[in-house]
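Note that this complex is displayed minus one protein chain, with the remaining chains in position.
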Amino acid sequence: MYAYDNYDQAMVDARVAEFRDQTRRRLDGSLSEEKFRPLRLQNGLYLQLHAYMLRVAVPYGTLSGAQMRVLGDIADKYDRGYGHFTTRQNIQYNWIQLKDAPDILADLAKVEMHAIQTSGNCIRNISSDQYAGATADEIIDPRPYAELLRQWSSFHPEFLHLPRKFKICVIAAETDRAAMRLHDIGIRIVRNDAGEIGCAFYVGGGMGRTPMIAPLINAFVPLDHLITYSEACLRVYNRHGRRDNKYKARIKILVHELGAEEYTRQVEEEFAHLQTQGLEPPLAELARIATHFADPAFETGLPDEIDLTNPQFAKWVKTNTATHKAPGYAIATISLKPIGGIPGDASADQIRLMADLSRDYSFDESRVTHAQNIVLPHVRKQDLYALWQKLEAAGLATANLDDITDIIACPGLDYCSLANARSIPVAQKIAERFAANDRATLLGELKLKISGCINACGHHHAGHIGILGVDRKGTENYQLLLGGSEGADTSLAQITGPGFDEDGIVEAIDRATNLYLAERAPDERFLDTYRRLGMAPFKAAIYSKEPA
Amino acid sequence: MKIITGNDLATGAVVWWTGTEWSPHVDDAADTHDAAPIIAAEEAARRVNGAYAIDASQTPEGIRPAHIKDRVRALGGPTVRLDLSLKPADPAAANWVL
Partner (left out) sequence: MAAPQFRFRDDAPVAAPAVPVDAFNAETNATAVRLEPADDARALLPHLDRLQLVEVNFPGFMDGRGYSSARILRESGYTGELRAVGDIGVDQLNHLKRVGFDAIAPDTPLNPEDATRAFATWPQVYQKTVDGRTPIWALRHPQ
């Protein structure tokens, strides 16, 4: 993975000094909250319900063992012993004190980490495929391109006061494991007919109040135009994105209101101009970055068979491991969704254990997924059992990847000042209901996502089943949505009808899944049966007056 | 009643205006009807951050903010981790929020 050179280190160190000075000025009164707020947001520091919350960047979700260990130590030293992994592959700490924030950033900088632009009206953390560099189905590892874009976007002087936040995703496989088309800019690395590598640009996707799937703006941007083309996309947005209404300020609204064709025309015009400005790093820079992402020294001649005598282990192998491109290896997913637990949370001890496990079993590398789990990308099959035993002992071996208990949930009203309803208790109730009698296994792949408000940080629009918490005359209420998908077959979930209270929503999901079980054709997932049958029979089942 | 709440500037902790100072306990909150000058003075002196006035009622259990969000804040922690709240030993604390 990428390692800073002196230039990168000097930049994060300068950022720490800058923020230390800004915090000093806030605390001594020379900077008002109104002026300080955007500055602290661009260092990931929110003021939430109970305390300040710090969002630390995990660029394209990749961590070394040393970095993961420091994340655990920060939880102990500055927080209350745990952290929360997010739907943008970052980590959040919920109990931060402003006066400690500069020191935390300094600790992070020592291990080449930061909280740069993880909030605010600027370009945010660039996300990617959690299986990058390990999966056989990618054209190339997308992360060097994400790293090039990360450096380009960091402290970019023209784009620090955008109309709203800006989220970029880079993938390189047909299978979209990162919800690419639900980003402001989604890039898929592709090969053209001549075998050359380039970037397909999808611009104008996003969730939130008005979810939209990004249209294709340019099917093939050559690699040596990646930065210049990105600048053109951003400049058109900075100049013409709406500034009159916070809820219509994302680029998806601009693309929608102009139409993809007109937006593209403006980008191409700006791109033609910017090409005269010499903005593009040489391809040698991309090559330099890519050397950090070379394959680790995979062993050869490793055994391919796994002893599946232990049934719990066998189940975990089946659900939580995926095929690796190198013979004898597997991709393993550590579940942060224990039944009845808090989705995405990990204790400091668990975080440090995962750091050790990544060092011992995965070439010192781990990934944060946007589904709030952790991936060990390069595990020898012969090590899976020992790994599983250690995970099991630490409560990290729930065998539920992509099943209904592998819930994505935002922190919700338990933590977040933007929320209308709590999301975590709903997740807990659903997980407990469906873990009973192994119902979750029976249902198979079922991606359930919960957001505590319309900002959709839980990605409920992209859930096979989505839940949206709303405020109904001062009490918590939950809307049920069906049929969303974050993959290459991206679709937006549709609302079923009137909302439910906490018990009612669990009941409603029970009815919907019962209908699926009754109606499914062979090999159909919940999503497939829903797409085949449509909303009507599900709506009838959910709102039926008959007892379930 | 009307009470004032905010967060401590340096620590971020939730605080409630007692009439003379800021307390972490909602039951110490004072019924205050002219909040704006108090908020302005306290924020200018950096004794509080982001303060605002809310409706609340006096109940046998203590002061109860009208909005669920402020009841979560009064609890001092998430309903799903009472060990992190001001009422770690009270299993009914989460129900009080609802």
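Here the chain labels run A and B in written order, and each chain numbers its own residues starting at 1.
Definition applied: a residue touches a chain if its C-beta (ideal position, glycine included) is under 8 Å from a C-beta of that chain, and two chains touch if they have at least 3 such contacts.
All of these numbers come straight from a predicted model, not from anything done at the bench.
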Omitted chain - touching chains that are shown: A
Residue touching the undisplayed chain, where the options are A:30, A:175 or A:544: A:30
Residue among A:81, A:281 or A:296 touching the omitted chain: A:281
From A:14, A:136, A:442 or A:517, residue that would touch the chain that is not displayed: A:14
Residue among A:48, A:67, A:97 or A:151 that touches the chain left out of view: A:151
Residue, one of A:22, A:264 or A:335, that touches the chain absent here: A:22
Subunit A residues that touch the omitted chain in the full complex: 5, 7-8, 10-11, 14, 17-18, 21-22, 25, 30-31, 35, 38-39, 121, 151-152, 154-162, 235, 238-239, 243, 273-274, 276-279, 281-282, 284-285, 288
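What we mean here is this: only the chains that are shown with their structure count from here on.
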Subunit A and subunit B, separation of their C-alpha mean positions in angstrom: 33
In the complex with subunit B, residue positions of subunit A that touch it: 26-27, 29, 33, 47, 49-52, 80, 95-99, 342, 411, 413-415, 417, 419, 422, 424-425, 428, 474-476
Subunit A partner contacts - residues on subunit B that touch it in the complex: 7, 9-14, 43-44, 46, 49-50, 66-69, 72-73, 76-81, 84, 98
